[in-house]
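For this view, one protein chain was removed and the others were kept in their places.
And then chain A:
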Amino acid sequence: MTATLRPARPRAEHVAGFARLVHAEWTKFRSVPGWVAGMVAAVAVTVLVSLLAASGSGSDANEASELVTGPDGDLVSDAFHFVHGPMTGDGSVTVQVTDQDASHDGAMAGLMIKDGTTPGSAYAAVMVTPAHGVRLRADYDTDIAGGDGGAPRWLRLDRSGAEVTAYESADGAEWTEIGTVRVRGLLETAEVGAFVASPPEMRVERQAGSTSVGETATIGHATFEELAVDAGDAADPERWTGDDIGQAMEGGVTRAGGTLTVTGSGDIGPDPPDDDPVQIGLFGAVVGLMVVVAVAVLCATSEYRRSLIRTTFAVTPRRGQVLAAKAVVIGSVTFVAGLVAAVAAFLLTRPLLRDAGFAPPAFPEPSLLDGPVLRAVVGTAAMLAIIAVFALAAGIVTRHSAGAITGVVMLVVLPILVASALPPGTAEWIMRLTPAGALAIQRTKEPTAGLVEPWAMVGPWAGFGVLCLYATVAVVLAARSLRGRDA
């Protein structure tokens, strides 16, 4: 007789008890060679399919004739109508934008100081927009929000060395500072003036898995009054001349008294290609996840098939803790396997993708340590881990291997197939409502509707969050099922 009952244990012992359960569940996992082999297979499949995807894709973004690169060497868009003149040294320029057409939500009308008129050169600009309020932007990557609302509005740019400060005012008397930006390598003599831009409208059509993207130019109009330059050495605004910068078309300027009416088209800002080579290099996870789902489901259902679940619950009557320990083990194992697979796939697909045209300047060389790349690689592992926990819970709820595997794989993969053939609006909602959207965590770029992959339409965390929600609901259902049913 060695056993005696002991009083209720303190918290530390509960933690130790759970750690023992995790250890026991890990022993269960590693002692079934098929499950270990399954995880290795998931890694292999992920890497192999990623290599296939990489070798089957290509980009001609670097072969376009009119490549515009910004100060960082990244692809940018730099097209607008600019009514300008030189200004040397410090000084400020002020204007009242009295009216702006709503030719596009993001149409721009305002003041700019720019390093010459070559597309892609450094700049700072303050502007009104029909839908995005007042903005201070610089060098294609800086965007500071000012007040809400658009024209009419007074705007001012003030240069002091390399720093440019922007102000706005409703009446030209009381001014509010929007912010200060540093413009890289701004020459002593820069071009200042009024500008109008209006981005093209994107049109995406989707049919049975093929996506066509079309652009229609929009033309923006705006009127300016009270143009004034306050500088030691600057051209009189009356002698400013209008130029279409970059690919801008049909721009022009008319003067009537002190009023300038400017017409312009085009966009100013980063313009990377939609294609995301990092995501292409991780594509194999879509197939690898099916293997992960199978292993995770079997971890749960095989205990029921063999009546081993009774032994498990006889050893540990606290069923919720058993579920938690199982989830920790399958989640951790999958995370480690997923991380190995994602890092290997990323590194091994790099040379293939580079040769296929995913090279600078259109595609800057990605590093594992870049924030978005790290998010994509670690996120791939996390996505697989959460899918594994989801599958485990589904296995416990259904107690049926084939049903649970099919169900989970269908929930993740079917929406991709369906959404690929649907119009962008519907497809985006499907991605927002199903775990398939989690694949967006693999993207390093802004959401876009311009790609075949439907998950590209949602942000990385939005999609991942949906998956986590599904997994949480499944785990709660599994816990309830374990508590309520006879083992």
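Simple rule for what comes next: a contact is a pair of C-beta atoms (placed from the backbone, for glycine too) under 8 Å apart; a residue touches a chain by one contact, two chains touch by 3 or more; residues count from 1.
In the analysis below, contacts and distances are computed from a predicted model.
UniProt records the chain missing from this view under the protein name "Multidrug ABC transporter ATP-binding protein", selected from "PP2C family protein-serine/threonine phosphatase", "Succinate dehydrogenase cytochrome b subunit", "3-isopropylmalate dehydratase large subunit" or "Multidrug ABC transporter ATP-binding protein".
Contact with the chain that does not appear here is found for just one residue of A:Arg184, A:Arg203 or A:Arg306, A:Arg306. Of the listed residues A:Thr316, A:Ser332, A:Ser401 or A:Thr426, the one in contact with the hidden chain in the full complex is A:Thr316. Across the interface with the omitted chain, chain A contributes residues 1-6, 9, 16-17, 20-21, 23-25, 27-28, 31-34, 302-303, 306-308, 310-311, 313-317, 486-487.
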